[in-house]
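Report on the structure given below.
Only one protein chain is missing from this complex, and each of the others stays in its spot.
Order of writing sets the chain letters: A, B and C. Residues in each chain are counted from 1.
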Amino acid sequence: MKTTIIQFPGSNRDRDMIAAITLISGQSPALAWHTDTTLPDSDLIIIPGGFSHGDYLRSGAIAARAPVMDAVREASEKGVRILGVCNGFQTLTEAGLLPGALMRNAGLTFVCKNVKLEVANNTNPFTARYAQGEVISCPVAHHDGNYFADGETLQQIEDNGQVAFRYAEGTNPNGSQNDIAGIFNTAGNVLGMMPHPENLVEPAHGGIDGCRLFEGALNMLETQAA
Amino acid sequence: MPTYNATVTVRLKNGVLDPQGKAIEGALGSLGFDGVEQVRQGKTFDVVLDAATQDAAKESLNAMCEKLLANTVIEDYAVEVAG
Amino acid sequence: MPTYNATVTVRLKNGVLDPQGKAIEGALGSLGFDGVEQVRQGKTFDVVLDAATQDAAKESLNAMCEKLLANTVIEDYAVEVAG
Partner (left out) sequence: MTVNNTHPITPELVAEHGINEEEYARIVELTGREPTFTELGIWSAMWNEHCSYKSSKKWLKTLPTEGPRVVHGPGENAGVVSIGDGDVVVFKMESHNHPSYIEPYQGAATGVGGILRDVFTMGARPIASMNALRFGEPDHPKTRHLVSGVVAGVGGYGNSFGVPCVGGEVNFHPRYNGNILVNAFAAGIAKEDAIYISKAEGVGLPVVYLGAKTGRDGVGGATMASAEFDDSIDEKRPTVQVGDPFTEKCLLEACLELMATGAVIAIQDMGAAGLTCSAVEMGAKGDLGIKLNLDDVPVRETAMTAYEMMLSESQERMLMVLRPEKEDEAKAIFVKWGLDFAIVGETTDTLRFEVFHQGEKVADLPIKELGDEAPEYDRPWVEPGKHSPMERHMFAPPDDYNAALIKLIGSPDLASRRWVWEQYDTMIQGNTLVRPGGDAGVVRVDGHPCKALAFSSDVTPRYVEADPYEGGKQAVAECYRNLIATGAEPLATTDNLNFGNPEKPEIMGQFVAAIRGIGEACEALKMPIVSGNVSLYNETNGEAILPTPTIAAVGLIEDHACMARIGTADEGDALFLVGTEAEHLAQTLYQREILGEECGPAPEVDLQMERARGDFVLAAIRSGYASACHDISDGGLAIALAEMCLASDCGADCEIDITYPHAALFGEDQARYIVAVDHEWANMFAANSEGSGVSFARIGTVTAEGAGARLKINDLVDVTVADLREAHEAWFPDFMAQTALAEAAE
């Protein structure tokens, strides 16, 4: 399975993501620059966290209009798995690849801490290696993670089982509607999430519960992953 | 080509939650400003641009809003070009 | 007391660096919008407030700007109250 990580000026968790993918898959990911118009052949495309273009205007807004995003959109239409974490999630919503928008945190401040995450739908490869309803502790670090969609869209997201993760046990750090922490697109091949599974893949991170997300996304067998 | 000064205003759509506006409402209250019923925060962009005519400038600014300046999922925009 | 709709516009003072505006200029350029010479980003606050008169509303809004809405070290503000 081949992974490509997209880099924008201002991306800053790209290095964390590269390290996580390399650790888990044993292969270094390919890298694509924001001005690229084509992408290497990939099974998983990741838009990492950070402050692309400083998050100026709106988080992820300028990145979402970069040339490389046309290639990402094309790949997504072909069913390639796409993961956006934090700024990547913001970018995917700005690009229209995921519904809704990520607004300023309700508390208005940047927040970096561990939250409880509940797996809301494990019938997707991204989440298949978690139990339905399983709760893990996972770090978040963002300023604009307050998920918003209009009533109708929100209803559809819920009805379609598009919610991948929810903040659990009263740990919603940003005021997100329905405690939404991560969502799929309708086809199920695009996942956007605010928490950082890439910072949860080594015992030194305080836990390795993030590994299963990448293992699922990369179709790794349980035995391989052990 | 003549140069135009324009102002683009981008506001959250009705019904879209505005955490900053809410916080400001609260803050104004605690600063002793009574009678504030609502605050909604938006953005302005003061743009200096060259265009063939005022209409062309306006058209171009509308396109900028659609493509970048506003997130039309949650925001509306208005364009004003000074003569 | 009557209710007024007002708009407060807050802009960076001349000469104060505007990284956001600069980034937007660049993004517009790479999206193919030619002729954009400058973009400066500012804020608007749409305020609904109760006040005895329009002048009282205006005065109160000016005070809000001085105390909270504008950072007068680097920003200027303008207040407009609809009649």
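Criterion: a residue touches a chain if its C-beta (ideal position, glycine included) is under 8 Å from a C-beta of that chain, and two chains touch if they have at least 3 such contacts.
Just so it is clear, the structure is predicted and the values come from calculations on it, not from any experiment.
Asker: Just to verify: which one of A:G54, A:P67 or A:G161 makes contact with the chain not shown?
Answerer: With A:G54, A:P67 or A:G161 as choices, the missing chain is touched by A:G54.
Asker: Of A:T109, A:Q155, A:T186 or A:N219, which residue touches the hidden chain?
Answerer: Of the candidates A:T109, A:Q155, A:T186 or A:N219, A:T109 is in touch with the missing chain.
Asker: Which candidate, C:M1, C:V16 or C:A52, sits in contact with the chain we can't see?
Answerer: For the chain that is not drawn, the touching residue is C:V16.
Asker: Applying the definition given at the start, please give the residues of chain C touching the unseen chain.
Answerer: Listed in rising order, the touching residues are 10, 13, 15-19, 22-23, 26, 43, 45, 67-71, 73-74.
Asker: Against the chain that's been left off, what residues of chain A make contact? List them.
Answerer: Within chain A, the residues that touch the unshown chain are 9-10, 12-13, 15-16, 19-20, 50-51, 53-56, 108-113, 139, 141, 143, 196, 198-199, 202, 204-205.
Here is the rule we go by: only the chains that are shown with their structure count from here on.
Asker: Pick the pair with more C-beta contacts: A-B or A-C?
Answerer: A-B
Asker: I'd like the Å distance between the centres of chain B and chain C, where a centre is the mean of that chain's Cα atoms.
Answerer: Computed value for the inter-centroid distance: 9 Å.
Asker: Rounded to the nearest whole Å, what is the centre-to-centre distance of chain A and chain C, using the mean of the C-alpha atoms as each centre?
Answerer: Going by mean C-alpha positions, chain A sits 34 Å from chain C.
Asker: By the touch rule stated above, which residues of chain B touch at least two different other chains?
Answerer: Expected reply: 67-69.
Asker: Would you please write down the residue numbers of chain A that are in contact with two or more other chains?
Answerer: Correct list: 57, 62, 65.
Asker: Under the touch definition given earlier, write down the residues of chain C that touch chain A in their complex.
Answerer: 19-20, 23-24, 27, 30-31, 41
Asker: Applying the document's contact rule, which stretches of chain A touch chain C when the two form their complex?
Answerer: Touch list, chain A to chain C: 53-54, 56-57, 62, 65-66.
Asker: Touching chain C in the complex: which residues of chain B?
Answerer: Touch list, chain B to chain C: 1, 3, 9, 11, 21, 24, 27-28, 31, 33-51, 60, 63-64, 67-69.
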